[in-house]
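First the structure, in the form of structure tokens, and then the observations on it.
Apart from one protein chain that is not included, each protein chain of the complex appears where it belongs.
Moving on, here comes chain A:
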């Protein structure tokens, strides 16, 4: 039975090569990776030589079929061939059927070549066929963020899928088989720690599901660092990088692999800790370590490497059990423990020694030991000093890192005798019987302990006369000299002993002509200088006394060498603006001598108060101001002068200072002569209020101000002149006017009071009459047919004076007497006579729409006061109510209109009762045919006192009776018209 025999068949025409049907040796499935593994025998031994073989593999799933081609070479012997294939859906979701066939490509075979028969079908485990219970696949799978995942739901026969959810979102179902449906989710996001749920809801009621974990492959471990702390283990630490979003079994696992020793350690990391650690054992004879840290999770792996020399990566543990002790005043013993085996290296330890005002480090190198205590001694400490010690260590040869500082330990060294004697001074009482000895307390650094007392002794030629033990805190004592001078010695004592003595003589040398100098304020001290004295051999002493409140002042001093000529004295007790007095003593071979007194300020300030000043004397152009000195304690500096500001100003007008006001008339006087206590201000204005402001100033600034207001006295001569000049001018003007009036009296009379002509003597009338006879058109003054009518003017107003058109002013109306004897005092009842005009129809016949203008007779005095003022639209009611007097005809149509529009009641009509035209204007025109008609009237014909028709410009000459009217209606008009009339009127 061979391939050749079985494969070659002799067809009728030509032979055909048909390979034998291949047999699948094995078909297995990896469900986690959705992969099928196929294994079969190529039966190559059938052929004696090499042949090309092709294989076709068919996979049937999801009711579809996939065919894959696979090529191989037959090598003349049997070979097992492998092939794998990965599905895009979980293998559990449906059944997979696999079969294979073969094709031999024998080049030398000339006959027909055909594929073999398909092998028997092999099937992967049939999970979807009649499952025991519903299930969702894949189960608890881990995928990369962004993957596309297919989930299938398997269920029993008779059930169906209602929906499938990924998380909370429902997806469209893909039917795989009659027991299986699927959903495909694209580009999945990172899941929550407990995973994303996939739900499969079945009908009838059932629920199945699975969980998908979506995350990232591990990041490359970052900042990998390996070091040893004990030489027992090497600790590697790193940052994990980007979180994988995978936890528990799915979290990243780390393996530390050392290439030289080929040893690996699985690292247990705390996921909650941001920095991960892993320990690797130190090998006895290995210095170099080549570490590779591998990180892996179900989605991938990453690694990071590091090569180290362990001797150069020593990071010691924190020194433990740290103790300090001392048995002297200047040194201390330290001890600490470091775990680990450091026999092969030297250690470098740093000791930090700190006290309240200093800090220093001391490096100590020492041989390493195994789990040992290390010791060190610290010298040059200060007696009775309190120090804090702490220590840290590292490898000495190859410094890598310091350990952490140990805890701090405090230590106080023992006491020692004071390093020096105290600074001393003495002061004789005024009488000289007693001597007060002062000393300054020693600094802590000099006292070397707690000063218990001071011993003060008095020596005369090296023989101690007296000795006093003065306990602290006293810093002075009084010695009775008893007429003898002595050498004073002072020593400070503590528990460890006494200081060297400080000595000073009690002898005071007499001094003559001691001057007081001024010191210079430096802001933080007082600069004092003096002249060098060649007799001073043992230095200068500057003494001062600072008083605080009611307590006696405390003496202080400072000593300077003999060559010193100046000094800046500083003291925490000095205050700005306070005056201090200093005494400079020179130390001579036989005693101390007062050389100089000095006064000064640490910092000069502006005066605290304003100088008290008054005005002593005032005249019309000057003021004398006087002021008092400012008390020394208020000066706050050396007074440099006064500044006087003055300007005009009323009291209470302004509270602001001159500076703020910026007054343009401000005058400033700077008084630098401190002996001057008064000042006269000149060139002032009389009877004027001045504001004065006086301030004192020092180098520190200008002090506060004090105001005074002064009024200068009146200038009487000027006032007299001011009165006399206008009076004289008025008198001269009066005299000149009188003379002129006298000389021009004729002209004045003619101008202002011309003689009134008698109309009866006027020839002009005769002339006119003749003209009238000849020409009927000129009926200007046709006296005979004129029958005077009377118009009773009920009310007139003074507003007649407002009329500006002097050509149409008729003063007559105002001068008429009341006809009926009514109250003339009111001036509102005037009777005017007139001649009704005889209007020629040809001339005066007006258009129908102008009845008033053409026919009415206008009494100008009366009308003119109404016409400009009538504004029916603005004051209709006023017109109704208040115009109770005369109503001119011209106004009638307006009033009529108003009355119609307002429909006034009868009472309203009564209120407006007054003059009413006797007939309408048309009637006037018809009823007065005989009235004189004036066609061309002329002002030359005008006559005062005659009402005039506007149409005719004809004066209506009153009857004779009225000319003699003794009481003019309005006496005020004549003066007004005196100025308004033109001379030719």
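Keep in mind that, in the parts below, contacts are C-beta pairs under 8 Å (C-beta built on N, C-alpha and C of every residue); 3 or more make two chains touch, one makes a residue touch a chain; residues count from 1.
In the analysis below, contacts and distances are computed from a predicted model.
Considering only "Ciliary neurotrophic factor", "Mediator of RNA polymerase II transcription subunit 20", "Cardiotrophin-2" or "Ubiquinone biosynthesis protein", the record for the omitted chain gives "Ciliary neurotrophic factor", by its UniProt protein name. Considering the full assembly, A:140 is the residue among A:30, A:78 or A:140 that touches the omitted chain. For the options A:161, A:199, A:364 or A:696, the residue in contact with the chain missing from this view is A:199.
The residue from A:190, A:211 or A:362 that touches the chain not shown here is A:211.
Contact with the omitted chain, checked across A:107, A:272 or A:756, is made by A:272. Along chain A, the points of touch with the absent chain fall at residues 136, 139-140, 167-168, 192-199, 201, 205-211, 247-249, 251, 271-272.
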